[in-house]
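A protein chain is absent from this complex, but the other protein chains hold their places.
Per-chain numbering from 1; labels A and B assigned in written order.
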Amino acid sequence: MVETDVKIVYKRPAGFTDRVTHYCPGCTHGVAHRLIAEVLEEMGELNNTIGVAPVGCAVFAYNYFNFDFVEAAHGRAPAMATGIKRTLPSKTLFTYQGDGDLASMGMGEIVAAAARGEQITVIFINNTNYGMTGGQMAPTTLPGQKTSSSPLGRDVETQGYPIRTAELLATLDGASFVARRSLHDARSIRMAKRALRTAFEVQKHGLGFSMVELLSICPTNWGLNTEDSRKWLAEHMLPYYPVGDFKVSTAVSEMKIGGN
Amino acid sequence: MALELIKGNIAVAEAAIRAGLVSYFGYPITPQTELLEHLSARMPELGRGFVQAESELGAINMVYGAACTGLRTMTSSSSPGVSLMQEGISYLAGTELPAVIVDVVRGGPGLGNIAPSQSDYTQMVHGGGHGEYHVIVLAPASVQEAVDLTGLAFDIAEKYRMVVCLLLDGFLGQMMEPVVLPEFQPVRTIPPAWGVGSPDSKERVVLTSINIDPPSQEKFNVKMMTRWQEIEANEVRFKSYYLEDAEYVVIGYGTAGRIALSAVRAAREQGHKIGLLRPITLAPFPTKAVDELAARVKGFLVVEMSNGQMLDDVNAIVAKRAPVDFYGRMGGVVPYPDEIANAISELINGDHDPNADARGKWLAYMRKLVGMGE
Partner (left out) sequence: MPPKGWVEINELYCKACETCVIDCPTQTLALDMSRLSPKGYHPAFMLHPENCTACGTCAVVCPDAAITVYRGVRPGSKTEGEGA
């Protein structure tokens, strides 16, 4: 390698295919995808990883990652990942799920997988609505938030309260690392990447179940431009869904992370 | 090769281990639970995968994941649990994946009861999940046959990359019979080139049931139908008893077929030219055999532990060339050989009208039998 005075500070990750994503402009699904690809590349796991795509906006996630992928039925990604992991234990498995997929349809599968301490990593995208079907109310929709199926705003009297998934899963002994991060600005994105690295390292070290919830924007269904969406996230979502580490098992806190 | 006295559920579990089962995912439900219990001890002991899932939905989707590796995987359940699994069965079919599902059928609908039944014929043979797909359905009539068909189930699941269902009833699952278990097969632990995690695939493997473009979905379905045609040509299995000179034929599978055989033997002893056709593959159905018989015999009697789910298939093949009588018990009630013997007499001594409403006649009889008046 020839030393020059030009250095690439940042380039498209090797874990990506050259496909253009189908996500709307500004949608942070793309950021979450990129962070996963970067972390797996940095860990040298690209050739050892199998991803499980959800039903929802990320249903075609497998088109964008450059490694083996399967596509689950709605909500069942943790079960599907379990089936693969128990069959091929040396592989790195992750599910990529939205809030309808994970916190509504698949609440049974995710709780059971976490309780079993299943050696998988879950990336959970919380954008407070069902993106793919056009912005309906999700389990994560905030009180009073208007969606296409709560047109007057979510009425907690009749439509119940949002689910704080990270806090909920953190109560389970089988969950080793559960964190929430946000994708609304550069600093938060850098923090999210570190959490994802920890989550995948937990799996690589055989320390159990790990999940990172990522607060995301949905400009199209929120009816806001990118910038206003990011502000909305900061103003409305962060107070209800605080970022933080909700579960760090003793073994995880003592874990040494190699690489950068 | 020693004969061992083993319960059906456990025999199937052990046969699966010997066929090279790599991972099992299930949920307890009577009358299937011993199968799961046996594997909960044996699979970890052999260093293989076992998970007692959170639900049948969880179990079938774990199978879905495991099947994506192309390695041998299985689940087992009973009727209400299999209803829950239909989602995953459709996805398995839509992704062309091999998997074995054992359904130890019990009485229904709803929660029903835990007694033996054959009322899952329709949900397994004619789908149950959404979309257009087929499942190969094998129906043993003894514990030994269940053991033998378990190995076959894995082989043909792999050969055609399809779901194979081993359809038992609670009777076969719970009954103890002397069996010879097969030899241990080598366990394949490296995925084939089409499976995820395979070291042999030339490019990355993506397995999905999505065909977002309708013409592409249609093309896929044509491919699946063509495969099914091949399976219909190659995989039909049935057992014939006294059919060479038979003037009357009883058709029954599994436990009902076995009980019918006793009645057929008794009728033979009385000099009646009667035989039994016992389908072993319910899907693909022994259509050609029934068709040939329809051209030469005087009448059929279909015997089932259901309301005539297979009867409809037989009627479609016979197409009124001969009368098709029906005798069934439902809701977990198992018929006695006497009852079938009576039905045989009625067939032989009846008016041989191919247009008669056999199910209506049977239902009128049943109303009386269960005390529902005229």
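Some observations on this one:
One rule holds in what follows: a residue touches a chain if its C-beta (ideal position, glycine included) is under 8 Å from a C-beta of that chain, and two chains touch if they have at least 3 such contacts.
Because the structure is predicted, anything quoted here is derived from the model rather than measured.
When the full complex is examined, the chain removed from view is found to touch A. Touching residues on chain A toward the chain that is not drawn are 4-13, 16, 20-21, 23-31, 34, 185-186, 189-190, 219, 225-227, 230.
What we mean here is this: only the chains that are shown with their structure count from here on.
With centres taken as mean Cα positions, chain B sits 41 Å from chain A.
The touching residues of chain A, when paired with chain B in their complex, are 50, 52-53, 59-60, 62, 66-73, 76, 79-88, 91, 108-109, 111-112, 116.
Chain B meets chain A in the complex at residues 22-23, 25, 49-51, 53-55, 57-59, 61-69, 71, 73, 87-88, 91, 95, 191, 196-197, 201, 204-210.
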